[in-house]
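Just one protein chain is left out here, and the rest sit where they should.
A, B and C are the chain letters, set down in written order, and residue numbers restart from 1 in every chain.
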Amino acid sequence: MLLLTCPNCGVEADETELSAGGQAHLKRFAAGSSDDEFESYLFHRSNAKGVHFERWRHSYGCGKWFLAARDTNTLEVFGTYPAQTPEPPKDLIAAIKKKRPDWKGFAK
Amino acid sequence: MSTRLQTGGTIIDRGQQIEFRWNGKRLRGFSGDTLASALLANNQMLLGRSFKYHRPRGLVASGAEEPNALVGLGEGARFEPNQRATTTELFSGLTAQPQNAWPSLEFDIGALNKMMTRFFPAGFYYKTFMYPRAAWKHVFEPVIRKAAGLGAAPKDPDADTYEHYHTHTDVMVIGGGISGLAAALEAGRSGARVLLVEQTANFGGRAIVDGVEIDGGDAESWINETLKTLNEMDNVTVVNRCLGAGVYDHGYVLAYQRLTDHTPDKDGPRHRLWRIRAKQVVTATGALERPLSFAGNDVPGVMLAGAVRDYATLYGVSVGDRVVIATNNDDAYRTAITLHRAGLIVPVIVDARPEANGTLPEQARALGIRIDTGKAIAKVKGGKRVTGVSLCVQAGEGSVLEEVACDAVAMSGGWSPVVHLWSHCGGKLNWDAEQAMFRPDPKRPPTGADGNGMLHVAGTANGYLDAASALADAGQAGRDAAKDAGFKPAAGTAPKAVSEAEAPILPVWSMPQGAGVKLQMKTFLDYQNDVKVSDVRLAAREGYESVEHTKRYTTLGMATDQGKLSNINGLAILADSLNAEIPRVGTTTFRPPYQPISMGAIAGSARAELFKPVRKSPVHAWFEDNGAVWEPVGDWRRPYTIRQAGENQKDAVKREILNTRQNVGLLDASTLGKIIVKGPDAGKFLDLLYTNMMSTLKPGFCRYGLMCTENGFLTDDGVVARLDEDTFLCHTTSGGSDRIHAWMEDWLQTEWWDFKVYTANLTEQYAQIAVVGPKARQVLEKLGGMDVSKESLPFMRFAEGTLAGIPARAFRISFSGELSYEIAVPASQGRAFWDKCLEAGAEFGIQPYGTEALHVMRAEKGFIMIGDETDGTIIPQDLNLNWAISKKKADFLGKRAQERSHMTDPDRWKLVGLLTENPADVLPDGAYAVDGTTAPTGIKTTIGRVTSSYYSPTLDRSIAMGLVKHGPERMGEVIDFPTTEGAVIKAKIVDPVFFDPEGEKQNV
Amino acid sequence: MSDVQSVLGGASFDGAVKVTEAGVQGMITLRGDLGSEALAKAVKSAVGLAVPAPLAVKSGAKGAVAWMSPDELLLTVPYDQAEAAVAKLTKALADEHHLAVNVSDARAVFTLSGDAVRDVLAKGTPADVSPAGFKPGVIRRSQLGLVAAAFWMTSDTEVTVVCFRSVGEYMYNWLCTAAKPGTLPIVS
Partner (left out) sequence: MKRYSAFAIAREAVRYHQGWERAWASPVPKKEYDVIIVGAGGHGLATAFYLGKNFGITNVAIIEKGWLGGGNTGRNTTIIRSNYLQDPSAAIYEKARSLYETMSQDLNYNVMFSPRGVMMLAQTEHEVRGYKRTAHANALQGVKTEFITPGKVKYLCPIIEVNGPRFPVLGALWQARGGTARHDAVAWGYARACSDMGMDIIQQCEVTGITQAKGQVTGVETSKGAIKCKKLAMVVAGHCGVLAEKAGFRLPVESVALQALVSEPIKPCMDVVVMANTVHGYMSQSDKGEMVIGGGTDGFNNYTQRGSFHHIEETVRALVETFPMISRLKMLRQWGGIVDVTGDRSPILSKTPLGNCFINCGWGTGGFKAIPGSGWAMAETIAKGEPGALAAPFGLDRFKEGRFIDESVAAGVAH
């Protein structure tokens, strides 16, 4: 039963107030992209056991989307940040590296 | 004989007698009794039968860990199977029945005689019952099932109610023994919000029974004082009869409060499920005593030593006149002393240790109790009741030295800390070889959202068995928890406890040590599931070496007590069989709940009308009063048809259709989604969202649009109206409004956040009422207020104004092919508008119609329906909707997907109309068309399927739409649709527009 | 106005807490740049109040304003003034990207009053409604029962609950069940 702090309204939200939205920072491939690019965008997922960047919506609360870095193996939440962030914030990456020295870093 | 003693019983009130029924007999107990203590007081030793062998079973324990004394409690709509007698508080009028015995508890024909059990070792069923093949389902399984299962299934719907309750706390303390109280006190003093729960009615736990001294007084006074202090603290909440049921991720704790189980006549919910968010959790759940493994340890009368002491001290009940004590530790001597002081006889204390010279053994010796060290019980004698024990040396193989007559045996194999809650969410354990127990490893706690530990363990649960160190540990745990929750606890002022010092335990996993296979086959580990030492050894021998394999092969620990008594003993035997260390074998996984909790409590108040909210339109009540047949649509209820007196459903639909086509119909379309999309980039945004071009729509105009998923599949459709330069109103399907609104926001917030667009879901702001049919205009003219003429309000336009004095927006759109207006009015005036339409329409023959008429009429016109023609695998091209797919746009959601090879495959099935050769035959919904060939997998090749099929009253024949391979190129061809009954219906491929193909009726 | 009907016609229930359907209420959803001066001015002129901080709700003589999300406010005014207020807001913000819409009819509004109002809410919401997280001046949007709702305290013993109109009847039944006599207070 996760607890995630919504960066949009500041509420520490119970999982039941939220909806999960899958892997974050996917680059959208649209018309004109190759079959491989498009397949990757729609289907291939990191599915990491460990550090995972993902999308959440505070659906019963402020209604806004946000992003989270979470460990899928321990469920530790490293941080949350606004959805309008193209790549994970640098300080968050640094903080995660400190806690998970073996982590290979953010990969799209 | 078990009986009520003349004196004693700290928690019963001898002044208040209570009558109850057991197994058809009327018995008496006292207020404060549990059903278990009251049964013992009435010499009811035989309480049930075991699961597999139907062996006689009596009480073993005095608390939640009880595996045997499960009863059927109550009657009728309040009957509950598998209720533990030990946790059932006695109340007047209680009725209980024994379980799993037939025809009676005393004479159970399911009972296997001693010879037969030999043929049923662990896992025997995997090795037999295989031949003949059908016999498993029809012969063996029914027999096995009949024998298995415990209590009877309840028959009636539950008469009780349940509820949920959320709370947030800084520190949650589970367990109200002295450790829990001390931890709560320390945490509370820091100012933290504290919630303390205790599963039983009484606080104080074992300290009362053990005669512990705290701060110079008896434990009871300290407990009462501490409770008083806690209750006076504003930041502390104390709840009894409340089980800490499970610890979940991120500090979520489930607690289960039993509100009226002990007073069933009281009103209100029976159970309350607490959903708790705790910053820190302290478990002070104490320890559970382990049985000893000797032959016959399951005979009624063999009990845990601590439980025997509980019954004597708390309830003034003796379990027997002559009680042999068997132990490997000092604690059981407390039981001997207690019994002796109560005037009962302890013929001998059988202590497996080579010597016993601690304070407690010396006290016992001084009382003249015989102590035999280095000895063991070779075997218990008796069937439905202990009659004696034979003794042997612990070091040997069980040759009998002596027989001792007795009517009960109190055994203690040492204590296991209750580490369940620590483990639920990933806390790890260490094996403490000296104390022979698993203890929480403070370095590997369950972790919370921040990755730090979220749980502390206090007192006995942490492996501190003596009161003094338990209290010190608990105080520290309380302070640590408060600190970790962000508070500043003051330096501790731990209460000082004094209890007798105890000599070390000697781990004894088998009694006697060299017990041979014959004894092993009579030595029970799991009492309820009849798992014996020999079974665990057999599992190990056969390769089921993982403790998890052993568990599943033997069912050890899978009974209703979840191995609270048996697990440690079982894995020690397994370790021994594998010649491995106990920690290497490890424990099985601890899973919630700590004790079973009612399904009713889990469901809470969400029953009947509160089960799943029904969304209701502003006109809902009218339908309710006027014979609507309801159909769920999303979370809404919509009228399928509105029956008139004496009419059946089919006739009602027919009447509604014909009336709408001939006169005028009225439809409540309020459930349609209505989403406002506004901003300078609204057009651009909708161009991406819809397959059509929306940015070119002129204000005042409407356009039908399609939306696809990024995967290319058609997901929703509806009419878009441009309200002004900046503002669009998008209609969606009834089931789609929330989904599509969320979908829009998803794209706007997470992909195109530079777009200047705001959306709002106005679905519920408006009631939307469709006035449909040749006389629709006349009805609106009569309502008055707005020019609805062909010239002012042509097809696919809308106008704003008032109708019948109500603010209205009228859309000239049609889903039926008729002259049709959809009128949006404020929802609060929706019912009034509906009524006015009916009134004004009366002279024109207006009649409301339901969703089925709507569906038929749209099919007559060949209009697709999301959910019928689409199913999540259909692209607009399949439905010949290419005209609605813009070729000019560089991008829209689904465009790239629709370019993939499978989506451009010319063999994709395409939408056509289908007319059965016999007009009276209605093609079955979902029927497939075949071409007579068969695939290598044996599956008949299909070439199409029916997506919608109806009898059309307008055409007085059946019509259908369907998807057919190369359909549009095969007009006029006849294809075969086999029915599930084996018939074949032939249908001709035709254009899907069956009625008014020129659209003459709607353009008037 | 005689045609205007709230979901339950003002039904009420006297339980351990009093539950009342508050009748129709003028409500406006205003989306825009909450930091903009024009928006602040528009809000001020509509309800006489400043733009609230996150999770705050303010009320005054003309109405109330609640923070709903980083780009959304909820304004309340008397029911029959909502359309006019929308028009005024739209005009005042004509030069700014914004959205002002009347949502009065899309809602059901309830008032709970009594000492145990927090307990009633706590039976159905995962939000922290203890004084530590919830007091007059704070608005929470969350789940209540099985549906979405917003709620705020108008005093220490009174709560306003807003949900969608279509589930108004469900909400009323849920609140009445939660407020049954004899089941409250849970935590004194």
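Basically, a contact is a pair of C-beta atoms (placed from the backbone, for glycine too) under 8 Å apart; a residue touches a chain by one contact, two chains touch by 3 or more.
Bear in mind the structure is a predicted one, so any value in this text is a computation, not a measurement.
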| item | value |
| --- | --- |
| Partners of the unshown chain among those that are drawn | A, B |
| Hidden partner chain, touching residue among B:G24, B:P103 or B:P157 | B:P157 |
| Residue of B:R28, B:R365, B:R444 or B:R945 in touch with the missing chain, whole complex considered | B:R945 |
| Contact with the hidden chain (one of B:K146, B:K266, B:R341 or B:R370) | B:K146 |
| Candidate in contact with the missing chain, chosen from B:P593, B:G718 or B:G967 | B:P593 |
| Residues of chain B in contact with the chain not shown | 51, 78-82, 118-119, 121, 124-131, 133, 136-137, 141, 144-146, 148-158, 160, 162, 246, 248-249, 252, 254, 275, 425-426, 517-518, 521, 534, 538, 541-546, 548-549, 552-553, 555, 560, 562, 589, 591-593, 596-600, 602-604, 606-609, 611-612, 614, 631-632, 640, 711-712, 867-868, 871-873, 897, 900-903, 924-928, 930, 935-940, 942, 945, 978-980 |
| Residues from chain A at the interface with the omitted partner, ascending | 1-2, 15-16, 19-20, 22-23, 35-36, 39-40, 42-49, 52, 54, 70, 72-75 |
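The rule is simple: only the chains that are shown with their structure count from here on.
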| item | value |
| --- | --- |
| Whole-Å gap between the CA centroids of chain A and chain C | 32 |
| Centre distance in Å when chain A and chain B are each reduced to the mean of their C-alpha atoms | 28 |
| Residue numbers of chain B (touch at least two other chains) | 277 |
| Sites on chain A at which at least two other chains make contact | 14, 63-64 |
| Of chain C, residues touching chain A in the complex | 54-55, 68-70, 72, 126-127, 140-143, 148 |
| Chain C-facing residues of chain A, complex | 8-11, 14, 16-17, 60-64 |
| Chain C-facing residues of chain B, complex | 163-168, 193, 237, 266-269, 272, 275, 277, 605-606, 609-610, 612-618, 636, 676, 678-680, 756, 758-760, 762-766, 805-807, 826-829, 831-833 |
